[in-house]
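What follows is a set of notes on a single structure, which appears directly below.
A protein chain is absent from this complex, but the other protein chains hold their places.
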Amino acid sequence: MDPLLVQALAPVLRLVTAIELVAVIAAAFSGFAEARKKEMDVVGVFTVAFVTAFGGGTLRDLLLDRRPFFWVDHYEYVIIILVLTILVTPAMRIAHRLVPNWAFVTADAIGLGFFSIAGMALAIQADMPWIIAAMLGVVTGVFGGVLRDVILNEVPMVLRDGKPYALASFLGCGAYSLMLSAGLPQSVALWSAAGFIVVLRMVAWRQNWTLK
Amino acid sequence: MDPLLVQALAPVLRLVTAIELVAVIAAAFSGFAEARKKEMDVVGVFTVAFVTAFGGGTLRDLLLDRRPFFWVDHYEYVIIILVLTILVTPAMRIAHRLVPNWAFVTADAIGLGFFSIAGMALAIQADMPWIIAAMLGVVTGVFGGVLRDVILNEVPMVLRDGKPYALASFLGCGAYSLMLSAGLPQSVALWSAAGFIVVLRMVAWRQNWTLK
Partner (left out) sequence: MDPLLVQALAPVLRLVTAIELVAVIAAAFSGFAEARKKEMDVVGVFTVAFVTAFGGGTLRDLLLDRRPFFWVDHYEYVIIILVLTILVTPAMRIAHRLVPNWAFVTADAIGLGFFSIAGMALAIQADMPWIIAAMLGVVTGVFGGVLRDVILNEVPMVLRDGKPYALASFLGCGAYSLMLSAGLPQSVALWSAAGFIVVLRMVAWRQNWTLK
């Protein structure tokens, strides 16, 4: 890539990285919860957390042909998941009933919001038309959870519970695109669009909105 | 790529594009049918149709390292699926029993035939040996349906019903390869091999041929 362009993009990429870290940790926790429900062993817990955390971003990188993958570039992410697995697995066996359901829904919503916008931002930088970029945002946001459910041998929740999950992601990506067109700075657009998805998802879950 | 080569290949690529469009629409309809059977919501119907329509071609593009993906290059395909989802979902709820089973088998057979040959044609252009090209043709033809079944949490039909499905695709790819060696023009070989697969699959289904 043109070095000048790289320099211009550096702050955006730093932002995307910060957002990704939040999303990785949140997604890993939703993976821990699901894996424990299915009584997996340590390797299973790690794998499910890994897949939930990195599945969406890896598919995005594959589709955009970006190498190295974001978790190869930032392999501290992998170590974080590894350490969390070792710390969290025994804790979960004890805590089980103490961790309320909303904590996991929140972790999952944060993962959804931040991955979606990180995915869309990178797709826009790769000069994709906005509808494809939004689609890649949604894929990045939901694919980790889909992969988690496929591995756990369930029909992915996102495809059948009728809750606005992928839709929340899509609307947030649209909002991001509008904010950029309106000339708002990247950082504002990134954080507020990601936050918008998290809030929309949480409200939809609390209010029990259904699409069906 | 060499511009002269690109020019020489242009008519073939145009043909492959036309064939792909037929296959995409047919596959999307088979996705709609399956998704409704499982009582998915709108997002689920769209996703299953999307995956069925683009799964095979995306895997082929990944394996051949072709970018952008054919559905990024022709993102009108994505919009077609989106519009069809919005139009077809409510219609299906009403029609349910009115759409005969053979209509879906036909849509699926058309998807199989046309994706297979489009996949093989692109693999041959990428200088693959014919056995690998035929394999890629079969993968392009059947993978959308396999992915659809995996997401819907079923053992892929193609792997266990003993009907000549992947085999029909393989034979059609072989026929295409023979026709090219015999010096037939691309357009004749493409359409007649794709048609051959569709007919073979339909006849096998009607006659209830079994391999087992």
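Per-chain residue numbering starts at 1, and chain names A and B are given in the order in which the chains are listed.
Just so it is clear, contacts are C-beta pairs under 8 Å (C-beta built on N, C-alpha and C of every residue); 3 or more make two chains touch, one makes a residue touch a chain.
If you're wondering where the values come from, they're calculated on a predicted model, not measured in any experiment.
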### Message
Considering all chains of the complex, which shown ones does the missing chain contact?
### Response
A, B
### Omitted-chain contact residue, chosen from A:19, A:33 or A:48
A:48
## Note on the structure
The one residue from A:23, A:40 or A:166 touching the chain left out of view is A:40
### Message
Residue by residue, what part of chain A touches the chain that was omitted?
### Response
38-44, 47-48, 62, 67, 69, 72, 75, 78-79, 150-153
#### Entry: Interface with the unshown chain - residue positions in chain B
62-63, 65, 128-129, 131-132, 135, 146, 150, 153-156, 158-162, 165-167, 211-212
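Here, only the chains that are shown with their structure count from here on.
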## Note on the structure
Distance in whole angstrom between the CA centres of chain A and chain B is 30
